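Quick one: the structure is below, questions incoming.
Just one protein chain is left out here, and the rest sit where they should.
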Amino acid sequence: MLKILRQSPLSARIGLGIVLLNILVAIFAPVIAPYGETTVVGNVWELFSRQFYFGTDHVGRDLFSRMVFGARNTIALAFVTTALSFFIGIVLGFFAATLGGWTDQILSRIIDIIMAFPTLIFALMILSVVGSSVYTLIFTIAVLDSTRVYRLSRAVAMDIEVMEFVEAARLRGEGLWWLMRHEILPNAMPPLVAEFGLRFCFVFLFIAALSFLGLGLQPPTADWGGMVRENAGAITFGIYTPLLPAGAIAFLTVGVNLIVDWFLHIASGLHD
Amino acid sequence: MDKLLEIKDLYIEAWSEERWQTIVNGISLELNRGEVLGLIGESGAGKSTIGLAAMGYTRQGCRLTSGSIKLDGRELFGASQKYLRSIRGTRIAYVAQSAAASFNPSHRVIRQYTEAPVLKGLMSQKEAEQKAVEIYHRLFLPNPEKIGYRYPHELSGGQLQRAMVAMAMSCQPDVIVFDEPTTALDVTTQIEVLAAIKEITETMNKAALYITHDLAVVAQVAHRIMVLRYGDMVELGETREMLKNPKEQYTRDLLSVRTLREEKAETEKEKIILEVKDVEATYTGREKVLQDINVTVRRGRTVALVGESGSGKSTLAKVITGLLPAIKGTITFLGKELHPELRKRDKENLRKMQMIYQMPDTALNPRHRVRTVIGRPLKFYFGMKGQEAEDRIKELLDKIELTPEKYIDRLTTELSGGEKQRICIARALAAEPELIICDEVTSALDQLVAEGILALLQDLQNELHVSYLFITHDLATVKAISDKIVIMLEGRIVEQGGKQEILAPPHHEYTDKLLASVPEMDPDWLDSLLAERASSFI
Partner (left out) sequence: MKHVFRMVLKRILASVVTILTVSVIIFIGVELLPGDVAETVLGQSATPETVKAFRKELKLDLPPHVRYFTWLRNFVQGDFGNSLANGRSVAGLIGWRFANTIFLAGTAAAIAVPLAVILGILAALYRNSLFDNAISTTTLSFISFPEFFIAYILIAVFSVQFNVFPSLASISPRMGLWEKLYTILLPALTLTCIVTAHMMRQTRAAIINVLASAYIEMADLKGIRRLRIIILHALPNALSPVINVIALNLAYLVVGVVIVEVVFVYPGLGQLLVDSVSKRDLPVVQASGLIFAATYVTLNLLADVLSMLSNPRLRQTH
């Protein structure tokens, strides 16, 4: 593991650095932030200063503190959602691949229909009906996103499933659990890990987009997408405050993508 | 003599495991007009790389390091791309292993023939098409006037391969590089392509490099043979001379005819282990892929199931194991009738029937260690754990001639092809089976490795009295190991009986064709066979 890390290209190291920095900030948010998440401490849209590193927002809260707390809220939400989406997707995908027949047919047709529908529109419609809360947000996005995970894990499992070592295990009389846990899962790990990175980026951007549209986390909770929306008006005055949270979102996704790229490169056996 | 191609001290490197490694190590060769030089060796010998280098071409990830490649006196090493393009196709042409992949699916076959000559201004489109038809005719393609106007996927493998030989001839090159042109084909189809190649090299007096791993095949077409191993030359000589008295041990090993095993006659004394009776099977529900199948296997005996691709021999294995339930007939194993479906069979029956596969690479889980692979059946069937299992695994590794301490903790990906296949055998043995189904177990392995596996299987049978159902397309293997032979064609059994009975005439018509198509180490074999077939037409 350490050897692979030492051989990693610069881009991957930058990616790792970015992701680590974000995780640390998220974990130690209360320690790092100089002011409270929702405390009003200054005037509206103050510029950068010793007192307010990133200036203040549209109601006079310290932007730096809100960015730090925002990291915590936004990243945690995206992570939990992606994890849930993976759990649903992998379980269903593996079931469909190993059982085949009707289970596979029915599951796949349902997923086809959900996927034939643009995710953002679907999410907007669901949220318009059930309302936006942290739980509905997590659940809706996880379910919608799990369709992609399902497709991939099913395809990967199908590829492994036709291998003779799986047939050998079947002929031995092994049960479904052994097949999924010991024969298929270990071999499906590399593509699934890479996909986790990509899905995380997608979910992260997706939540940011919803928040930006005012349908994600509700104020006064600090989250980056929402902060862009709140401060959007500043830009026409030549104040670039909204670019900071937007940039933070871009920064983290670039970091994750750099790692995924490197990982895919290793997994593909250094071709290309 | 007219020296057409001259390679001197050629070194080629390939990028692998993060560094440049030499894969061709100072090879020199000469090729004269009208001469065929056979390049022979197992995988990794560097023979294809040399063949491509003769055209001044290297695949991605390879590079020419030093040496000289002269075509008709002009240096190709370091020559401009423009010059290389001007000689490729016109002076030196290439015939690849897989015609199916090497024809562009978007264009008609004849258009791919005419492309080079028309482009290089040698003839008009119309002339080129006429020439193509002419050569299709000479290469015995059916319906030569029309066949070229089809798309590649509408031709069979053997037809495509001949169409590619024709394509190589389109600009009347001086030298042709044949890169394993018959390896992907069935034996009966191989004959047709070999006949086409012979027509070109002899009648049209072309020089050729013929690359293959099969000595018997190269003996039919080559005047001289060069034996290669790991990028080094082992031996070079006249074909007849080399076949008669090879100088190097490696060549002798490649040449050694497999010792025929004495057939163990079947007697009523030997218990019948497996009896397949009137079995029929289908994949689609309509078309039957197996019909009227009756086979018996006795204890301690080897039954060889022989047929070409599409004969249904592997399907029969699926039916016996229950992966594809038979729609009619019965399968009796150890005196009891088996349920057609795998899922409904009991553990004891599953244990007593084990399987070994063609591709050891995919037959072993790449994430498992040898300990898990062999240990799992021990635990699953016998509940063995801890020291007891450990001892048994080591005992099994001993049996398959792999040092236990060295191999037990290895990942399966850290093994060579032959070692993997041995582990597969150990996994089967761990279940203490009565019957092992061997599905083409040697066809993915290099010749010498394959011989080792066959010898091991023989020894194990003598020691453990296990029975084998041996599925193969390779008649040499059949001759070497079987007691009884079952010949299949298009889902039916054509003929079956004891080895001597089947191999000695009179044969069934198809058996005859099959047996006659297997190349022999005799350089005159192809000529006499073709002469014989020609005379039988008259």
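By letter and in written order, the chains are A and B; residue numbering begins at 1 in each of them.
Criterion: contacts are C-beta pairs under 8 Å (C-beta built on N, C-alpha and C of every residue); 3 or more make two chains touch, one makes a residue touch a chain.
This is a predicted model, so every value here is computed, not measured.
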(request) Just list which of the chains on display the missing one touches. (result) A, B
(message) Out of A:Ile126, A:Ala142 or A:Ala222, which residue would touch the omitted chain in the full complex?
(response) A:Ile126
(request) Quick one: say which of A:Pro30, A:Gly100, A:Pro118 or A:Pro220 touches the chain that got left out. (result) A:Pro118
(message) Among B:Tyr11, B:Phe77 or B:Tyr151, which one touches the chain that has been omitted from the display?
(response) B:Tyr151
(request) Check the options B:Arg88, B:Lys131 or B:Arg351 and report the residue that touches the missing chain. (result) B:Arg88
(request) Spell out, residue by residue, where the missing chain touches chain A. (result) 112-113, 116-121, 124-130, 201, 205, 208-209, 212-215, 225, 228, 232, 235-236, 238, 240, 242-243, 246-247, 249-250, 253-254, 256-258, 261, 272
(request) Over the whole complex, note the residues of chain B touching the chain we left out. (result) 52, 55, 57, 59, 84-90, 93-94, 96, 98, 101-107, 115-116, 119-120, 151, 153-154, 167
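Methods note: only the chains that are shown with their structure count from here on.
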(message) What's the distance between the Cα centroids of chain A and chain B, rounded to whole Å?
(response) 48
(request) Using the touch rule from the top, collect the residues of chain A that touch chain B in their complex. (result) 163-165, 167-168, 170-174, 182-183, 186-187, 270
(message) Touching residues of chain B toward chain A in the complex: what are they?
(response) 18, 321, 323, 342, 345, 347, 350-351, 353-355, 357, 359, 362-368, 376-377, 380-381, 427, 431
